[in-house]
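Quick one: structure below, then a few questions.
Our next item is chain A:
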Amino acid sequence: MKIHIKNGRLIDPTNNIDTRADLFVAAGKVAAVGKAPGGFGANRVIDATGMVVCPGLIDLSARLREPGFEYKATLESEMLAAVAGGVTSLACPPDTEPPLDEPGLVEMLKHRAKTLNLAHVYPVGALTVGLVGEQLTEMAELRDAGCIGFSHADAPLQDNQVLWRALQYAATFGFCVWLRPQDGYLAKGGVAHDGEVATRLGLPGIPAFAETIAIAGIVELMRATGARVHLCRLSTREGVAMVRVAKRDNLPLSCDIGIHHAHLSEVDLGYFDSHCHLLPPLRSGRDRDALREGLKDGTIDALCSDHAPVDEDSKLLPFGESEAGATGLELLLPLTLKWALEMKVPLVQALARITREPARILGLDAGHLSEGHAADVCVFDAEHYGKVSAAALKSQGKNTPFLGVELPGKVRYTLVQGQIVYDAGPD
Partner candidate 1 sequence: MRNPQLNDQGELQHLLTIEGLPREILTHILDTATSFVGVTAREVKKVPLLRGKSVFNLFFEASTRTRTTFEIAAKRLSADVINLNIAASSHTKGETLLDTVDNLSAMHADMFVVRHAQSGAPHLIASHVASHLHVINAGDGRHAHPTQGLLDLYTIRHFKKDFTGLSVAIVGDVLHSRVARSLIHALTIMGTPDIRVIGPMTLIPSGVEKLGVTVFHDLEQGLRDVDVVVMLRLQSERMRGALLSSAQEFFKYYGLTPEKLALAKPDAIVMHPGPLNRGVEIDSAVADGAHAVILSQVRFGIAVRMAVMSILAGN
Partner candidate 2 sequence: MTLALPDPEVLCAELVRQLKPRLTADTALVGIHTGGVWLAERLHAALGIALPLGLLDISFYRDDFDKAGLHPQIKPTQMPFEVNGRHIVLIDDVLYTGRTVRGAMNELFDYGRPASISLAVLIDRGGRELPVAAQYVGARLDIPPGPMLVLDRDEIGKLRLKLDA
């Protein structure tokens, strides 16, 4: 199918383009940027006047809830949510049921995703068997099955010796290890940031140093092993500072934050709003501001949705009993745009955080619009403000603190490998 996307504002952070230009797609690839290739007879013309045309978004963390948690969401619903959000590639964490610790499970997941023919799914494999933190998984086999890295999701990895060995093993093969920095003992029992709000609300707290102590340990192990590490979901001011130092020392470290942490803080818990029950917890205003700055100056490489659909019953519980997590695939773009507007970050720089950088972290040839490469494209209206509503969300997870809030950015078309997989239709 030959597609001509005309008259849009083409923004490609990788190739440093931000200009009015047409895009030509054929045989699943970008045929040309700017001028039509000779004899290009388009089957479909998309009028992108007034819209942004950019590489399809890449989300570093989206829980698809399959296998095992189908009552919360299914692959179908979440993949539709992804492309409705302009996301053409996503990485999913290994904490499914059973966890992604066997090649067979990974192959099945990849196969299921492929038959749906929507976004690309890149599973992150389990670092230890069953995510129990004792035995290493067959990382090489899992890589062959399709895993692009290895993670411990939110399961605590208490035994530093196991972590050390896991990093050494991964470094042997050059694999990237994805770690959420949280000391399990210090965080035990906590459901909110240990500070003024948790004290007022009487909620057990997770201190900031539960994260920084873990980061310190991880960085030291990186120095000792040479392993490549991606830190998932930073939440503290000091954590950002520690990453800055590690990067100055040229350690192979990358990191991301979840979209909610770029905007919200502990005060948003209000009167025990379980939609704000997240992991890591929403921290102080100062932490939030440091995350926003770190994202701007590049210390934080990428923004991800940390998509976690939760069924309503699991949220309609007292805060401490409610399940943590928020839906996010369809809010990745709007919340990135909101951050960019508020922090006065140019659009090309902001979009890099959800295209070029995640592609680099995943080690993919993606997140850019270059001639001869796969045509994963997102066409969106940056000026359109829409109210977040349960009815409008395609995800089965309606759990978001942003319900009822007006956010900028509406995806009009999403293309994966040159196919239109999402068309918003007329308003």
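Regarding selection, all candidates are chains of the complex that A comes from, given by their letters.
Keep this in mind: a residue touches a chain if its C-beta (ideal position, glycine included) is under 8 Å from a C-beta of that chain, and two chains touch if they have at least 3 such contacts; residues count from 1.
Quantities reported herein were computed from a predicted structural model and do not represent experimental measurements.
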Which candidate, 1 or 2, sits against chain A in this complex? 1
Where on chain A does candidate 1 make contact in their complex? 194-196, 198-205, 207, 270-272, 313, 316-321
